[in-house]
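The following block contains the structure, expressed as C-alpha cells.
Missing here is one protein chain; the remaining ones are kept as they sit in the complex.
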Amino acid sequence: MDRLSLQDPVFATYAIAASLMILKAVAMSWLTVVRMMQEKGGYRSPEDLRKTPLNPQPDPRQLEPNERVERIRRIQMNDLENLPFFLVAGFLYVLTGPSLLLAQVLLYGYVGSRLLHFAAYFTAQTHDVRATLWTLGSLILIFMTIRTLLAALGV
Amino acid sequence: MDRLSLQDPVFATYAIAASLMILKAVAMSWLTVVRMMQEKGGYRSPEDLRKTPLNPQPDPRQLEPNERVERIRRIQMNDLENLPFFLVAGFLYVLTGPSLLLAQVLLYGYVGSRLLHFAAYFTAQTHDVRATLWTLGSLILIFMTIRTLLAALGV
Partner (left out) sequence: MDRLSLQDPVFATYAIAASLMILKAVAMSWLTVVRMMQEKGGYRSPEDLRKTPLNPQPDPRQLEPNERVERIRRIQMNDLENLPFFLVAGFLYVLTGPSLLLAQVLLYGYVGSRLLHFAAYFTAQTHDVRATLWTLGSLILIFMTIRTLLAALGV
C-alpha cells in the first residue's frame, strides 16, 4: 500500500496528530479574538482606534497591552516556536517506517503534551509545570528528528 | 498517476498556492528591509548602531520602534500565525482526493484572502475589513483540516 495514504495506519496517525495540532494553533487566533472582544482592548494597530461597528467607542487605552490578551499571544508564540517543526518532523519520521505502536506513542504523546501545556499556561500554573510539559514535547520532537536524520544518512 | 506529482492537477494546484504563499511570506522580510532602509531605523539589535557601509551615521534613536517598520512586522507576524499551518493543511487536504474544482476554490480562495488581507493591512484599512478577510482564510483552513481529520479517522 502507498505509504503516503490516509488508509495507511501509520500515515493516518500522523494526519490525525497534525490536524489536531493545526486546529489547536488556529484556535489560539480565535481565542485572541474572543479575548480582545471581551476586554475591548489589547489591540495593536493605530487604525484599530477608528470607530467601526466592531468598535463603537474607541479609546486610546485599547492599544495598551492587556494581560488577558497577552497570555493568549504568549501561548500562540509558543505554538509558533514548536508546531511548524513538529508538523514537518512528524511527516518525515513516518517515512522512516516506524511501527504503528511507536508512531502512536510519539505522535499522540506530542499532541497530549501540547494540550496539557495549553491547559497549564491558560490557567497560569507554576512555571515548573509548564516547563515539564514543554520539555516532554520537545524531547519527542528531537527524537523523531534524529531518527529521520540517521535514516536519511543511511546509518 | 502519482498523486504527489506536479503533473497531477490537484497537487499542482496545491503547489502553486503554496509557492505563492511562501513568496508572499518571504516578501514581508524584504519589505521590512526596504522600510528599515527608507526610515534608517526600526532596528532591534544593539550592534546595529555600529558604523558600517549600510549605516554610515548611527543614532541611538534607530533602535526605537518605527511605526512604518512595525506595520510590516505585524503583517509578517500574522503570516507566521497562519501560513505554516496552511502549507501543511493544504498538503494533507490534497491527499483526501478532493475534486479539482473544490481544491481550486479552497486553495486559491485562501491565497486571494491573504493577498487582500495584506492590501488591507498595508494601507491601514479599518479593523473590520482586515478581520473579515482574515476570517475567510481561517475558515478555509479549518474546513480543510477537519476534512483531513475525518478522512484519516475513516469517518
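Each chain carries a letter (A and B) given by its place in the written order, and its residues are counted from 1.
Here, contacts are C-beta pairs under 8 Å (C-beta built on N, C-alpha and C of every residue); 3 or more make two chains touch, one makes a residue touch a chain.
Quantities reported herein were computed from a predicted structural model and do not represent experimental measurements.
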Contact partner of the left-out chain, one of B:P84, B:P98 or B:G137: B:P84
Of B:I22, B:L100 or B:A119, the residue in touch with the unshown chain: B:I22
Sole contact to the chain not displayed, among A:L63, A:V88 or A:L136: A:V88
Footprint left on subunit A by the chain that the document does not show: 3-4, 67, 71, 74, 80-82, 84-85, 88-89, 92, 95-96, 121, 124-128, 131, 138, 141-142, 145-146, 148-149, 151-154
Those residues of subunit B which, in the complete complex, touch the missing chain: 2, 4-6, 12, 15-16, 18-20, 22-23, 25-26, 28-30, 33, 43-48, 50, 52-55, 76, 80, 83-84, 87-88, 91
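Rule of thumb we're sticking to: only the chains that are shown with their structure count from here on.
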Angle of the C-alpha superposing rotation, subunit A to subunit B, to the nearest 5 degrees: 120
